[in-house]
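A single protein chain has been removed from this complex, and every other one stays in its place.
Every chain is named by a letter (A and B) in the order it is written, and numbering of its residues begins at 1.
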Amino acid sequence: MRRALQLQRIGITGRGLVVALPYLWLMLFFVAPFIIVLKISFSDIDLAIPPYKPLLEWVGKNSLAIKVNFNNYAFLFTDSLYLRAFGNSIKVAFISTLWCLVIGYPMAYGIARARAATRNVLLLLVILPFWTSLLLRVYAWIGLLKANGVINNVLMSLGFIHEPLTMLYTPFAMYIGIVYSYLPFLILPLYANLEKMDWQLLEAAEDLGCRPWQAFYKITLPLSRNGILAGSMLVFIPAVGEFVIPALLGGPNALMIGRVLWDEFFSNRAWPVASAVAILLLILLVPFMMWYQSVQARETAGAR
Amino acid sequence: MTTSTGAAAKAQPWNDPNARPYVEVEHITKSFGDFKAVNDVSLKIYKGEIFCLLGASGCGKTTLLRMLGGFETPSSGRIFIDGEDMTGVPPYERPVNMMFQSYALFPHMNVEQNVAFGLKQDRLPRPEIQQRVATMLDLVKMSEYAKRKPHQLSGGQRQRVALARSLVKRPKLLLLDEPLGALDKKLREHTQFELISLQDKLGVTFVVVTHDQEEAMTLASRIGVMNHGEIVQAGTPSEIYEFPSSKFVADFIGSVNMFEGKLIEDEPQYVRIGSPELGATIYVSHGISAPPEAVVWAAVRPEKIFMSTAAPVGGPDNVVRGAVQDIAYLGDLSIYLVRLPTGKIVRVTQPNTSRHADAISWDQQVYLSWDATSPVVVTR
Partner (left out) sequence: MNYRSSYFILTCLGLGFAFLYIPILSMVVFSFNASKLVTVWDGAHSPTLKWYIALLQNEEILDAAWISVKVALINASGAVILGTLAGFGLARFRQFRGRFTLNAMTTAPLVMPEVITGLSLLLLFVALEQLIGWPAGRGITTMTIAHMTFSMAYVTVIINSRLATFDTALEEAAMDLGAHPLKVFFVITLPIIFPAILSGWLLAFTLSWDDLVISSFTSGPGSSTLPMVVFSKVRLGVSPEINVLATITISVVTTMIVAVSVWMARKARLERAVP
């Protein structure tokens, strides 16, 4: 006990030690990197390793010059490619989220209303794809959508079409890919929310004269709002910056900001520009992330 | 409702000015922000007592218990156990053990391991641990379940294991948080007497928290009635029941008829109270201390009221007439609600000692009367 008091006097408590390790780790490996990205977004590109000029430079013996280069950001705003990429990414992410809701809400609802035994099996079936590699599942769609792929072959052999449909390397393929990959991310939080609902509320509503669809619209839907928001955020935010799916399914013309960042970085070796893209993307997404946090906080507060 | 013969035979140390209290709570306050859960409570608990903290939920009794156990630190005040200041001491360094309301049996250990856990923390030699665990399990009659896990036991069995686990370390003080709450009625009665006999055998001092007044009356050597974080009265069960110090206590324990009135005559040996809501005067054969013209309440317990069809002998004091409005037949006794001309309803209980042809029934006119020693006058 005495030792604990002594340590307490210099600010070390048992509790402090417990959270110190993860805190410091995240500070170093999660927060600090963003500061560095910010710094590099203000540097010049350089033909060197690493391919950027340092921010601080000694000028003479006793002066330090800080060179803050806004060119990278100016470049992003003047070259329409980047603005189009940002806009397109948001549009694609938004539409994908809507499709996920359309497909995923009835599924989550059905699972939440099922009997306990069936429910567990259904949940398992939803979670299973989540545990198998995203990359492989997206690859599966290549096989399905290409010119001599499964879908075309089936449709041609059944006589519905005579020439293969172009599905791969189109925006359509990208939407399918994103909706397909992120569907479980919407179903699971939505299910968790619906599962806690008191179904007797619907019975009460019907007892008072509401038709089933009205009861759903007036009672279930509003009460599941937190689940809808949480699931939507879990789809929308990562989808904006998605890279793999546009790269594999979208074709060379699929303009998504994640892909732009990758290309700037790996193909053009333009690290400062890539950093600027990353910062802008972050600024764009932070409000959504904070919204997600507040929805989660409301959900856990309501649960207690 | 009496305590066991053992406790009744002992002297009452709380009345002995020379007796040293075993647990002393000195001006304990616990605040959570602006809310005072426990407000300036002082208590003396003596060795071998079963002291019950009784009150409704939210009255602070559980907070007080947790402070005795070391799970909460008082905002101000001190706690002494067997002469030592234990105020800031954490639970694992106190000679105090607690029996939790949910029993809190470790689900991944069997009965034996659960009971042995505390002894292992004290680093006792294994043969001694085994022997003490076996003795304790024997005492609570759970020896044959030693290898079972908690989820394989019934509620009553889990309770006995929890009890064994908390007693095996021979603590100076055992705290019990609503020990009988989770049991059904029959089991509760049986366990009440088991608890008392166990306590008597081991001589451990108990502090019990409960909201059930029957439980408190059965178990306790003394009861501390709590309300809004304060102890409003502490005394033996009969003291609390027969001589409540306030309306709150009188009403909280059992049922009571409260007649509001004013003092007409105030003498050292008697008082007379005029009660408009009663429609009669009340004569109490002992003096009270109250300012003149004060509003007082006379509390009369239902079982102390005599009901008869013929007028009783005796003066105009302590007699009223009314009509029987409701009867509840409970088998061993009946509860009568009698409506007075003033509109006041008086609750009377009578044991069903015999079957009369002239038993009292609805709408019958009756006389209610009581002894001059029966009313308790409270001034707040």
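One rule holds for everything that comes next: contacts are C-beta pairs under 8 Å (C-beta built on N, C-alpha and C of every residue); 3 or more make two chains touch, one makes a residue touch a chain.
The model shown is predicted, which means the values in this text are computed figures rather than measured ones.
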Omitted-chain contact residue, chosen from B:102, B:238, B:285 or B:352: B:102
Contact set of chain B toward the excluded chain (per top definition): 69-71, 90-93, 96-98, 100-102, 104, 106-108, 117-118, 121-122, 151-154, 165-166, 169
Interface with the undisplayed chain - residues on chain A: 14-16, 18-19, 21-23, 25-27, 29-34, 36-37, 40, 50, 103-104, 106-107, 109-111, 113-116, 118, 120, 122, 124-129, 131-137, 139-144, 146, 148-150, 153, 180, 183-184, 199, 212, 233-234, 237-238, 240-244, 247-248, 258, 261-262, 265-266, 271, 274-275, 278, 281-282, 285, 288-289, 292-293, 296, 300
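Simple rule for what comes next: only the chains that are shown with their structure count from here on.
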Centre-to-centre distance between chain B and chain A (centres being mean Cα positions), rounded to whole Å: 59
